[in-house]
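Got a structure for you, written out below as structure tokens; questions coming shortly.
With one protein chain held back, the other chains of the complex are shown just where they sit.
Take a look at subunit A:
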Amino acid sequence: MAKITVRNLTKRYGSATALNNVSLEIESGEFLVLLGPSGCGKTTLLRCLAGLETPDEGEIIIGDHVVFSSKNNTMVPPGKRNLGMVFQSYALWPHMSVRDNVKFGLDVLKTPKGVADERLDQVLDDVGLAHLDGRYPSELSGGQQQRVALARLLATQPPVFLMDEPLSNLDARLRMDMRVELKRFQSDTGATTVYVTHDQTEAMTMSTRVVVMKDGEIQQISPPDQLYRQPENTFVADFIGMPRINLVELNAEDGRATSFSNGDIRVETGWAPGVQKVIIGARPEDITLSTDSGAPGEDYQISAVLPNGPETIIQLTKGQTVMIARVGHDTEFATGQTVKLSFKRQSLNIYNAKTGALVTPPDMGVAKAG
């Protein structure tokens, strides 16, 4: 329905740069999640798309229309961009009933009364608020307020949804239910969706692609599984995943291109990254532990065992090096034990320590492009 193209977008607040030369293509019907640490510019990007902020440079195209272009002096006002937004605070109008809140957008479009009423009944029914339509926002629970915000977005059937941390004010359980519902509405309407969140699980479960940002710049744009398996730099690797990925800086061993160590541990890459200093990234679940002294790998000492529901997190040390591993909940490991630790070599990521960028083995170049 509506493809969104962002080209070289820059937004400054005084001397601070909130967005720096951001370019992005969002396919029609896509569910794109913006993810990144606080202050990285997610909200700013979203507000630029909505037209609530005027970027300093660049171009935004929604559907067939150039809605912003610094070159052609184009700035289409928010109301003319044909998009809907859910704010983090929901921004419900406290002096209007649920029904009036939802109706406002239809009023602006001067929808005939009969059509509007029909649409309202439909939307309120869809979000499960039909019985509460006369209430005021202050008389609703957090989850219900969330639904009103959603209904307001759905009422005018915009081809683009923008959402800024819409679930962050809900408790964990409700958040889970709403995720499913949001996703359902999005796929029912087929609206192109840009969704800001802090919550990685949210990003991973809902998105078709995730954009990771840092300091106003895009770090990586990938489908969620690839983002997790193949972070393109150490920042993304470190940022994604809980517990954190193990990142260890290693030096090439004398005269060998595929073997690296830091004095405590040694890693065989099996291929030549072509740099002297690397950082290896190993997800905690890509580490195999064994009490069998004949197993492959090196000896580590277990320094902490942290049970966490279905899994157990194990902290291990060897000299100065600390590793985190994730094992099943029915583990026998105990603090103080010495175990053999080995990496699943094919899931190891190798980064250039100087630039932080992923170094891919020659035969995997294709995967990276996809």
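The definition used in the following text is that a residue touches a chain if its C-beta (ideal position, glycine included) is under 8 Å from a C-beta of that chain, and two chains touch if they have at least 3 such contacts; residues count from 1.
Simple rule for what comes next: contacts and distances are computed from a predicted model.
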Of the listed "Protocatechuate 3,4-dioxygenase subunit alpha", "ABC transporter permease subunit", "Glycolate oxidase iron-sulfur subunit" or "Acetolactate synthase small subunit", the name UniProt assigns to the chain that isn't shown is "ABC transporter permease subunit"
Where A:S15, A:S38, A:N73 or A:Q320 are the choices, the one touching the absent chain is A:N73
Cross-chain touch to the chain not pictured, restricted to A:L109, A:L306 or A:A357, is A:L109
In the whole complex, of A:T156, A:N246, A:Q315 or A:N352, the residue touching the missing chain would be A:T156
Where subunit A meets the left-out chain, the residues are 50-52, 54, 56-57, 70-71, 73-75, 77-81, 83-85, 87, 89, 91-95, 104-105, 108-109, 138-139, 152, 156
